[in-house]
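Here the complex is missing one protein chain, while the rest keep their positions.
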Amino acid sequence: MAKGKFAVLLTAVMFFATVGTVSAVDEIRVGTIGPTTGWATIFGEGALQGVKLALAERDYKFNGIPIKLFSEDTKADVEVMVTKLGSLKNRDKVHFIIGPSLGHEGMAAVDWGARNPDTPMLIGYSAPEDITMRKATYSVVRPGWTGAQVIFNFGQYCAKDLGYKKIIIVGQDYSYPWDQAAGFIRGFLENGGEEVLRIWHPVEAVDFSSIMARLASLSGEYDAVLNNSGGAQVVAFFKQWKQFGLDKKYPQILGQANVPIVSMLPELGDQALGVYSSLHYYDGNPSKANQKFREDFKKAYGHYPDVIAMQGYDAMRVAFKAMEALNGKVDDPKAFVEAVRKVKMSNAESPRGPFYFDSFGNPIQNIYIKKVVKKDGKLMNIAVKTYENVSQFGPYANMAQKYMAGPATTRDYPPGKKAEYFAEIEKWFGKDYVKNLKKNGGWK
Amino acid sequence: MFLVKMCILNGFTLAALLFIVASGLTLSFSLMRVVNLSHGAFYLAGGFVGLSVLNASGSWLLAIGVAGIAIAVLALVEERFFLRWARGNDLIETLVSLSIAIIIGDLVLVIWGGYPKTIKIPEMLSGAVEIPILVVYYPVYRLFMLAMALVLGGGLWLFLKKTNLGITIRAGVDNFNMVAALGFNVKRIFTMVFALSGFLAGAAGVVGGTLMMLVVGEDWRILTLTLIVIIIGGLGSLIGTAVGALITGLAYSFATAYIPEFSLFILFLPVAVILSIRPQGLFGKEAA
Partner (left out) sequence: MNGSDPRLIKPVLASVLTVLLLSLPWLTSDYFVMMTIRIMYFGLLTMSLCYLAGELGLVSLMQAAFFGIAGYFVAILQTRYSLPFPIPPLAGIGVAVLAAGLFGLLAIKAKGVYFLMLTLVLGQLVWALASQWASMTKGDSGITGIYAPVLFGFSAEKSKTVFYFFQLFAFSGVVWFLAALKRSPFGLMLRGVRDSETRMAMLGYPVMLLRYLAFIFAALVAAVGGVFFAYFTGLINPHSVSLTANVEALMASILGGINTLFGAVLGTGILKTLDVVLSGVTERYVLVMGVMFLVIIMFAPKGIAGSARQIWEAYKGKMLSFLALGNKTAKP
């Protein structure tokens, strides 16, 4: 008996001597949540596959501590999601949760996070800016993106590099496209654009024909059209665009962030050639981290990953880096969140490029202006321009409080005409800001 | 003026698609008093079957035919093995069709995945032509849809008016027991009509999938639209279905052009208005 105890003690001492500090947990419990059944399956499944890939890279272990994954399905229903967040926390006792993918889910998740500050959460693909702005809460970190963050510079690019003056945005009528439109308008009008006309249609439009007719009748006045929807609606939009001959009336379509993502390209076909858009990730990135991620993913799941999967992958890898800093002590939620917020990913570590977190828990990262090209017979996005270290506040990074004090984005805020727009920003950012804009002809 | 002309054309061509989908449903309802809630799922499954056939064979017409037949078989199975089980209790029959819709919807997700897909427009029907009197260019495919709906409407009308089977069906609509008493094999007629309804839904899926896209969830949207059409037109009336489709198509296309934010909501307005004036729909018979 005594001998046995001594042996245990000895091994323990030897173990700690090699590891250095005390590992407090014998199992790391990770929760994931997202829609894995029903219409939104692709979002939840993509993120989950990314998480699993990151875990498999380390054999589901951290410094020898086994990692157990608990994945829950939301059915894209936030009531179910809130219930399951409760299951993960109370029943499975997870150390942290990798959060949901859809916009409305993210907003509900941060609401839950504020009520449950002892459960750290890393949100992936969900993009509403308020998750890390007006509703930000310490325990929720988003190694992802916001709708406006990735598109400020696209507005700038369209005004400066493409030289457009007047643009029409056609989009789905809900908060994500509103945010996209708002970010675009700020970048576009502040850099020389004159007008942005917004046309909103139901989230699930039945037919675009009358919108196409309207676009045709407006083609004399406007330079280009930006398609501001997602998924199946994009497929239908592109299709009717060609049927109504609009490809002859306008230059290539401009797309909001996730219009020409990997999974959409085969359906859009050659129609997608030349489409410009912007995002914090592009599939054609030649960096080693991205190539490895793409090939490993393909090997595991049989198809190339989307930005959705990249978010799951990155979220888990950020968590790993935080664990490294804490030496596996994930059972102290506060310390864990603190470690997560301090994580810096390098170009060699993340498929999207380098990034680190701002004080609200959203990454400061590269934004790429993407263009769809054909390489070896396959459509892919390449970067035609890179804007480095862009924060979720874009050009207003040093005026974050003023930005948040302004009215929330709606379907027609901020105004789309130059004069009205400038009068409005003068109210929130001050006369000097506007004066500087006019002097410099845009952002520096 | 240009926009108004286009909206009228868009309204008519959208109505054509709605008519193709809804005529099948109204046909099966008029005889069996069952609102087949799996009709939308039939549409979606048909579209995806057509897509697979097109990818394999390259023929769009074959895709329509095979999709129609495949869904007709599916409808036959539903009628023969599930609906017949509950015959006589139309509520139970409707609920059975609802559960089958749920099952088909998820099977479609298993087989074809959750990503949106689209069917390529056949070469012959792509592009636009100038319409003489209106002097506008208009997509050939949409005009083709309109022609298709007209042919289908005419065909169904002739079928119901001139053929023995059609006359029996119409008699069945008016007085079901009488037809059965006259010694017609009502069971077989039910099955045939239901299969025909499935054929139309499946074929419509290919037509609609070519016009727009196919994606999980489309089944319920199409079902809702179809129900709107036949509630306006009146259950069981072919002319009513055509008129209902026109009202719905035009309302949607004008709303999309002028107040796109509320186009979906506007769709429901004619329903409310017509119901408050004529609860049985424009061409429906009293007390459905």
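Chains here go by letter, A and B, matching the order in which they are written, and residues are numbered from 1 within each.
Criterion: a contact is a pair of C-beta atoms (placed from the backbone, for glycine too) under 8 Å apart; a residue touches a chain by one contact, two chains touch by 3 or more.
Everything numeric in this text was worked out from a predicted model, so none of it was measured.
Although one chain is not drawn, the whole complex shows that of B:I8, B:V73, B:I102 or B:M192 it is B:I102 that touches it. Of the listed positions A:G46, A:G103, A:G124 or A:G187, the one in contact with the omitted chain in the full complex is A:G103. Note that of A:G86, A:P266 or A:G441, the residue touching the chain absent from this view is A:G86. The missing chain lies against chain B, touching residues 33-35, 82, 85-86, 90-92, 94-96, 98-100, 102-103, 105-107, 109-110, 220, 224, 227-228, 231, 235, 261-262, 264-265, 267-268, 271-272, 275-276, 279, 287-288.
Mapped onto chain A, the interface with the missing chain covers residues 36-38, 41, 71-73, 75-80, 82-84, 86-87, 90-91, 103-104, 107-108, 110-112, 115, 128, 135, 173-176, 202-203, 410-411.
Simple rule for what comes next: only the chains that are shown with their structure count from here on.
The touching residues of chain B, counted against chain A in their complex, run 2-3, 6-7, 10, 13-14, 106, 109, 113-118, 121, 126-128, 137, 139, 141-142, 211-218, 221, 225, 252-254, 256-257, 260-261, 263-264.
Touching chain B in their complex are the following residues of chain A: 37-42, 45, 173, 199-202, 204-211, 213-214, 216-217, 231-232, 234-236, 239-240, 243-245, 263-264, 267, 411.
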